[in-house]
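Every protein chain of the complex appears in place save one, which is left out.
Chain naming follows the written order as A and B, and within any one chain the residues start at number 1.
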Amino acid sequence: MFTTGSKLLLGATVLSVVGAIAFGVTTGGPAGVLGTIGLVSLASVFGFLAGINLYTRDGNVAALEPGVERTSAAAQPPVGRSLWPIVGAVGVGGLAVGAVSQPVVFKVSLIVVLATVVEWMIQGWSERASADRAYNEGIRRRLLHPLEFPIVGALIGAAVVYAFSRIMLSISKDAGRWVFIILGTIIVAIGFLFAAKRGLSKGTAAGIVAVGALALVGVGVASAVSGQRTIEEHPHISTAVCLGTATEAETEEIDDKASQDVAAKSNVISNVELTEDGRLVAFNLGTADTEYHEITVPRSTTVHVLFTNKTEEPRRLTVHLGTFPAADGTAGSEQADCTTAVNQDGVAFLTFRLDKSQAASTTPYRLTVPGVEGQEISLVVP
Amino acid sequence: MAIIERPSAVPATVGAGGTTELVTPSRALGAYRRPVSTTGWKSWLFTVDHKKLGIMYGAVSLFFFLVGGIEALLIRLQLAAPDNTVLSAGLYNEMFTMHATTMVFLFVMPMAAAFANYFLPLQIGARDVAFPRINAVGFWLFLFGGIFLNTSWFLGGAADGGWFMYSPNSSALFSPSHGIDFWVMGLQITGIASLVGAINLIVTVLNMRAPGMKLMNMPVFTWMVLVVQFLLLFAMPVITVALFLLSFQRNFGATFFDVNQGADPLLWQHLFWIFGHPEVYIIILPAFGIISEVLPTFARKPLFGYKFVVFSGAAIGFVGWGVWAHHMFASGLGPVSVAVFSVATMLIAIPTGVKIVNWTLTLWGGKLWFSTAMLFSIGVIVLFTIGGVSGVTHAVAPSDTQQTDTYHIVAHFHYVIVGGAVMGLFAGFYFWWPKMFGQMLSERLGKWNFWLMFFGVNLTFGPMHILGMQGQPRRMVVWPEKLTGDGFFDLAFWNQVASVGSFVIAAGVLLFVINIFYTAKKKVAAPLDPWDARTLEWITSSPPKEHNFDRIPTVHSLDEFFHRKYEEVDTENGPKLVKVKTAEEVLAEEEANADHHIHLPSPSYWPIVLALGFPIIAYGVIFNLLLTIVGTALVLLAIFGWCLEPSVADDSDYDPPAGGDSTKELATLG
Partner (left out) sequence: MDRSEATVTTLGEMSSTRRRWPLAALAVSAGTFLASCASNAPQDYFDPAGPNAEKIDTLQRPVFYIAGVVALIVIGAVGYIVFKFKDRGQDIPEQSHGNPKLEIALTILPAIILAGIAVPTVVTVFDLNKQDDTECIINVTGQQWWWEYDYATGECGGVEISQPIVTSGELVIPADTPVLLRVTSRDVIHSYWIPRLNGKRDAVPGRLHTLRMQADEPGIYTGQCTEFCGLSHARMRQAAVALNQADFQTWVDNQLEPYTAPEAGTLAATGEQTFIANCSKCHQVNGIANADGTPVLSDPDLYVVSGVAPNITNLMTRTAIAGWTFDLINEECRDALWTASPDEFGAMYLAGVTPDCFDEAALRDWLRNPPGMKPMYVDPNNLDSTGGKYRGMPMLNLNENQIDELVAYLLERK
């Protein structure tokens, strides 16, 4: 009457009950209560499992009633392979690892676990939706592909873009140009080949694309590990630096590349030049050949000035933005802004806006070069 | 998904046992049955039939045409007198913004889509478009986008930045009402419609042509529509990006066009016109296609230089991408850019000129029948020529710095758009109405309609040349008396003439609407081939059957239908074309050899549901982000419904007509 499996579990049930009684009697206090509850729970679980084993005759279909062979769930063809148990396990493991180490690991694992739950659930449901396996697979796809395809596609896209960005960040600027051109050419060439060779099997095409993507991601990971190239960061230039009152250490920053960044050259109100002989002159828009020492600037208007340094010393251009009484009525201090220092023949861009007429400021608006005495260009703000 | 598969005739079975129940897809997921109504409102709401969608596109566009027209009349009323007060400054700005937006995005583009939807599959001998449900979603997005855009009138005012929406005037600082937000989101929604429609039609043309229909056998209308779809495919993403930037700037504090953050407002102009100039060709090319069908039909002669017309259309499609900055000659681009774009713009006049010449030469030596459709087509040649040559004067950049933003430009592009595109669409109405509805629009009313519109256009937009040359700028709510001058060219007189003219156009359009009702009421059946036409869409009944053709016609030449009817016969006076078959005979031949298996897509609930989600998201972006969640949920639900519904209606839902098993598959599916 009892099957082999159920005998074992029944034994375990009895043992647990005995253990619970023994533990409850011998151990007092809260620990005793807890232990007893645990052992009783164990007993009921074993009992439940024993019942199921008994009912299903240890899963031995032949031992059951005739006909069950075809109708019971166990009689259905065995389900196919599934990736989700192992993915789920990795996810749960990741949860534990993440909880004690990196939050990001925890978050990724959580997503993996959630994805597993959804996928596993729907796969499990679909495998029993009908007795037709192909059809079951079909409805699983119908339900999940609308989710899977966009998400996986986005992930692949993101991985490729991210990998590419890491590669571009780790190699030098010059090499970057060539990598970009060569990679682009290769991709176009392969695309062209695919288009031209009509007989190409799907598998081959997918293989080539997959290898390419994997290579890209692989190199991307390697680049991310090796780190970015050195990227210069320019600290915000303090008013003290602009006014030439800062310490030596603060002013030594020189931007060799400022001239490469100069944009919007057509929109400058004036080209200001520090000539080889140390004079500061302005070539105003409209009269490019005349040297000026004065620029008229409309108030409340954003204007741009281009600074060229012809001297051998590194120099910067400073705009003196005036001195206004502070809110508490005190005199206030002079405001200024400036370009980064540039070497000989370097160019830098300066943007400023003067809201008040010059009459409101106690110091004149003007352009100067810190370290060059007696040279200035006055800014006339009506 | 396209030409739909029927449920497998062989039931699915389980391996060896063979005792399990049969599973048919629609029963397993019974919650997602497909609708099957063939009559009543449901058959329209859930239809995926390209012809029904085409008719709905047309009806809705026509409605928006009237809306845009009323806006235009209000504008002309305001400008009929100096310092007039019909509209306030704010309302006037909203009016001209919405007039342009409505006419371009809610009338001309979708009306062209209506014709493309209806006639492109018919002209290439297909039973439907490649993606019927996508086609349906395109229409519903357009409808809901259009309604959404126009609800702004009642929710705090419409957009007031002009249809070009130049930054920074479009920023929240200078236009604090929600009008521009409505405009941005509305155009995004209709933009999706254009984009999916473009992909759909491109796939349809490239994959679903009838046997023998080579690309160079396609009717010119189909060709022009194909070129337009490619333009849309590349132009819509640009405006989408631009609109997203603007949307983020207005709603989420981004600074893409903010000068104080170092941005350049000209970025918007470049983005807008890289979209905006191809858009001009998107508007005009379908009309070119229509009149390239109408002129040969009524001249009883093939289109002169078919290949030249096709290639010049494609050339316009290409060169159209390289001329956008001619809208910006006064923007301060610098002389080099200005010179380059000026010359490029002149280049594009060449393929356009080729078309005019070819149309004119099509008429040469013909046997001209001046039906209303023909009159409208000849009207297009004349008016578009005027618009075209004034366009050449704008291409001359220094000259354009005088003309731009004056009424001269308004005159130019109204000659092109009203005289070209709109008149072309009207030619299409009169030409294809009998095919679409099996009834003839009254030719008598039609001719009145044409002459009123023709004179109206010249009366309204002709004087605008003078206004522009006398220095009246555009987009001005008032014009002052002191700048009008006097004598023959005084601005007051010509402004009044233009205003009168606009009402003449309105009378013409009104006659068209009356004509529709008159025709519908009279119910006189049209002959099968009223115009002695030339192309495939006429080798079927009027209106066409659900499945378009009983037998997919095999194509042997350009103008297939004509060559089936006419043959060259030697007479004593040399060879002569003689009608050997009537249209009825040609059709009977086809019907006698009907295909046995005709598969049509089933209707679907989901396109309309999916489309409904988007305006809800848009309202959410403007008023409350929580609403976007509701909209997104609806969209997601619709996507799932879309994916889960069976590919066809349930087997038991078929409604086989009498006549046995073999005709079962001919049953209509709504």
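Please note the rule applied: a residue touches a chain if its C-beta (ideal position, glycine included) is under 8 Å from a C-beta of that chain, and two chains touch if they have at least 3 such contacts.
Note that the structure is predicted; figures quoted are calculated from it, not measured.
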- Message: I'd like to know which visible chains would be in contact with the absent chain if the whole complex were considered.
- Response: A, B
- Touching the absent chain when the full complex is considered, from B:V357, B:I514, B:L612 or B:L636: B:V357
- Using the definition of touch stated at the top, determine which of B:M95, B:A113, B:I316 or B:L375 touches the missing chain. B:L375
- Per the whole complex, from B:V478, B:L612 or B:L636 the residue touching the absent chain is B:V478
- Just name the one of B:T151, B:T240, B:T255 or B:S331 that touches the chain not displayed here. B:S331
- Where does chain A touch the missing chain, residue by residue? 264, 267-269, 284-289, 292, 294-304, 355-357, 359-360, 380-382
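Quick note on the criterion: only the chains that are shown with their structure count from here on.
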- Item | Distance between chain centroids, defined by C-alpha means - chain A, chain B (Å) | 42
- Message: For a test of understanding, state which residues of chain A touch chain B in their complex under the given definition.
- Response: 70, 77, 129-132, 134-135, 138-139, 142-143, 145-146, 264, 266, 302, 351
- In the complex, chain B touches chain A at residues 12-15, 17, 19-21, 23, 25, 28-29, 259-260, 262, 264, 334, 639-640, 643-644
